[in-house]
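One chain of protein is taken out of this complex; the other chains stay put.
First chain written, first letter: the chains are A and B, and each begins at residue 1.
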Amino acid sequence: MAVATIPVRRVLSRTVLYVVALAVLALILVPLVYAVLGGFRTTGQIAERPVGLPDPWIFTNYLGTLRSPAFWRQVWNSTFIALATTLLILPLSSLAAFALARYRFRGREAIYTFFTIGLLYPVVAATLPLWLTLRDLDLLGNPWGVILPQVAFGLPLSIVILRPFFRNIPDDLEDAAIIDGCGPLRFYWHVMLPLSRPALSTISVLTIVGSWNAFLLPLLVLTRQDQWTLPLGVNNISTQYGTDTALVLAYTVLSIVPALILYAIAERHIVSGVTSGAVKG
Amino acid sequence: MQTQSQPTRVSQPSAPTPSRRPLRGAPGYASWPTLAVLVLPALVVYGLFVIYPIVQSLRFSVYNWNGLGPLTDWVGLGNFVEALNSPDFRAAIFHCFVIAVLSLTLQLPFALALAVLLNQKLAGRGLFRTMFFAPYVLSEVVTGVVWRQLLRPDGMVDRVIETVGPLIPGVSEAAVQEFMRPWLGDPGVALYSLFFVLTWKYFGLHMVLLLAGLQGIPSELKEAAAIDGAGPWQAFRHVTLPLLGPTIRISMFLMIIGSFHVFDLVWVTTRGGPVGATQTMATYLIDFGFGRNRFGYGGAVSILIFAISMVLALFYQRFVLRRDVEGALT
Partner (left out) sequence: MRRTRLTRLSALLAVLALVAGACGGGGAASDTSTTAAAEDTPSTEAPPATEAPPATEADGGGDGEEREPVTIEWWHIQNQGAMLELWETLANEFTEMNPHVTFDIVVNENEAFKDAIQPRLQSNDPPDLFQSWGGGDLADQVEAGLVRDISDEVSDWIGDLSAGAVSLFEVDGGLYAVPFDLGMVGFWYNKELFAQAGIDAPPTTWDEFLDVVQRLKDAGITPIAVGGQDRWPAHFYLAYLILRIGGQEAIEEIAANRSFDHPAVIEAGNQLQRLVELEPFQEGFLASTWPGPDGEAGWIGTGRAAISLMGQWGPGEYANSGGHGEPDQLPSERLPFEMGWFPFPEVEGGAGDLNDGIGGGNGFAVGRDAPPEAVEFLRYLTSVENARRAGETGAILPVTKGAENSVTEPLMVPLLESLAQSEFVQLYLDQYFPAAVGEAINDETVKIFAGQTTIEDAIQAIDAAFASS
């Protein structure tokens, strides 16, 4: 209403902005659309015309995958590992962060620093020695051999996110709790946890996504095919059925559906998770 | 660019309180057993699976060891010397540096440009942000499998270039054909192709970081600059960019660390090939240590990767990030 005449220059620059944004959008979407549509084609169709719509539409690739017990076992394995990792990371990291945030004791900063080293720690460099440690603990060929290290490597970030959160909860609350005869654990359970729900959600979502996508550790640890997670299944199917591009694409697309659903639901948490860590303030 | 590690919080929570132990009953006091219950579980898991293994590898890195049986064949620093002299390992380190440099010079400006773009009052910018960030949520395995299909000879990328190329004024059909190559099969370009795919997956992360940074800049400052007669570019150059400094430096940090960790994507697309042209430190470790039953050597390579990453990270922290934060990570 307020804008009576829009300067021509402004319209032009607007247009340029949109063109750029749409071009990037296309760059993001085209590979994904290609994969989704590819699953509806035959390998022959894809080979003949890499660019094009399914003609005719083939449903056997998707239906075959959905009917495959191996696929569902992998969905279950991925889900179990992601949830177990998250359910362990939440108590471990929040208890530790609580202590490191609210209580003063000798060695506190040293312990905190000890945890933060993990943020710089190149996980890949740890893989081979970690694998040997898991072997000594008899955790190879066992989902817990993936879950426990994932928890361990997830702790630093979680603690680093949670500690300031706990710190910023006013001291008055703690005073009141002490006066009410609340010990540290009850204070943690009844006051801290409910108040830090946003931070905990962020950690959960980041952990689930990270676990869902993990490849290297499961590759080396899950030595039995019935324990495989989806990334291992996708990798295997892409070598095993390398000749059947359409099937590979269908399998791949179906494997990312859960992650995309989670992203659609919890985008806010994911984005705030990655930014809260990095951006000051 | 980074693999699975998440962005690092570099800021220290508000003024660190002294660690002196308060008196019993006062706020900030907890008994030692209570503290142990709170901290020990995390400390044990973390120590056992994160710290212990790398310490352990110090021990077996000085042996020639196939992973099974006792450590008997002592070789001293032989494994370290061999790794540092190995042209393949050197190439792997170099490739990681190439990815890091390309990330800083191409991916970062690209992400920044898009962040600035989405910081405009643009209809649908929420949707754009959601979509640009989406690849970050996909696994590298999926990304690799799909892009391998797209980049194969006569695949979709080739067809698009063949179709679109000649439409560009001054570009002949022959020039397009000259330009075409096996994107993942030519040792000269495979690393750059992978960098492109890594950018596809990770620019959204940095864009979101930078966008959050941009939104933290008070608009009054830019308005003040405009009143002083600064053009948009000048305002960006002299007001926005300096204020965005801390975020940019953190993005850079994540890119550098991430470049040293690349594994999944390379493993599913090229496995470090063709002829080692895309070998990264991580794929080298798995291929030459694990894959060849050389665990002693692999231990030495692990320690070298660890040392390289740590030195770089600490150096960066000390000399680049220091301006932003006090007593940052370590």
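We take it that a residue touches a chain if its C-beta (ideal position, glycine included) is under 8 Å from a C-beta of that chain, and two chains touch if they have at least 3 such contacts.
As the structure is a computational prediction, the values presented were derived from the model and not from experiment.
Peer 1: Please pick, from B:V145, B:L184 or B:I248, the residue that touches the omitted chain in the full complex.
Peer 2: Answering carefully, the residue with contact to the hidden chain is B:L184.
Peer 1: Consider the whole complex, including the chain that is not shown, and state which of B:F110, B:F290 or B:Y316 touches that chain.
Peer 2: The single option touching the absent chain is B:F290.
Peer 1: Specify the residue from the set B:G126, B:P153 or B:P242 that touches the hidden chain.
Peer 2: Once the missing chain is taken into account, the touching residue is B:P153.
Peer 1: Please identify which residue in A:R73, A:R135 or A:R167 touches the non-displayed chain.
Peer 2: A:R135
Peer 1: Name, in rising order, the residues on subunit A that touch the hidden chain in the full complex.
Peer 2: 43-44, 47, 131, 135, 140-141, 219-221, 223-225, 236, 239-240, 242-243, 245
Peer 1: At which residues does subunit B meet the chain that is not included here?
Peer 2: Touching the missing chain: residues 64-69, 72-73, 82, 87-88, 152-153, 181-182, 184-187, 190, 270-271, 273-276, 290-294, 297.
Quick note on the criterion: only the chains that are shown with their structure count from here on.
Peer 1: Nearest whole angstrom, what separates the Cα centre of subunit A from the Cα centre of subunit B?
Peer 2: 16
Peer 1: Can you list the subunit A residues touching subunit B in their complex?
Peer 2: For this pair, the touching residues of subunit A are 17-18, 20-21, 24-25, 27-32, 34-35, 38, 50-51, 91-93, 95-96, 98-109, 111, 113-133, 148-149, 151-153, 155-157, 159-161, 163-164, 167-168, 171, 174-175, 178, 183-185, 188, 206, 209-210, 212-216, 220, 231, 234-235, 238, 245, 248-249, 252, 255-256, 259-260, 262-263, 267, 270-271, 273-281.
Peer 1: Would you pull the subunit B residues touching subunit A in the complex into a rising list?
Peer 2: It is residues 3-11, 13-14, 16-22, 25, 27-30, 32, 34-35, 37-39, 41-43, 45-46, 48-54, 56-57, 60, 67, 114, 117-118, 120, 122, 125, 128-142, 145-150, 154-156, 158-160, 163, 200, 204-205, 208-209, 212-213, 216, 246-247, 250-251, 254, 257, 260-261, 263-264, 267-268, 281-282, 285-286, 289-290, 295, 298-299, 301-303, 305-306, 309-310, 313-314, 324-325, 329-330 of subunit B that touch subunit A.
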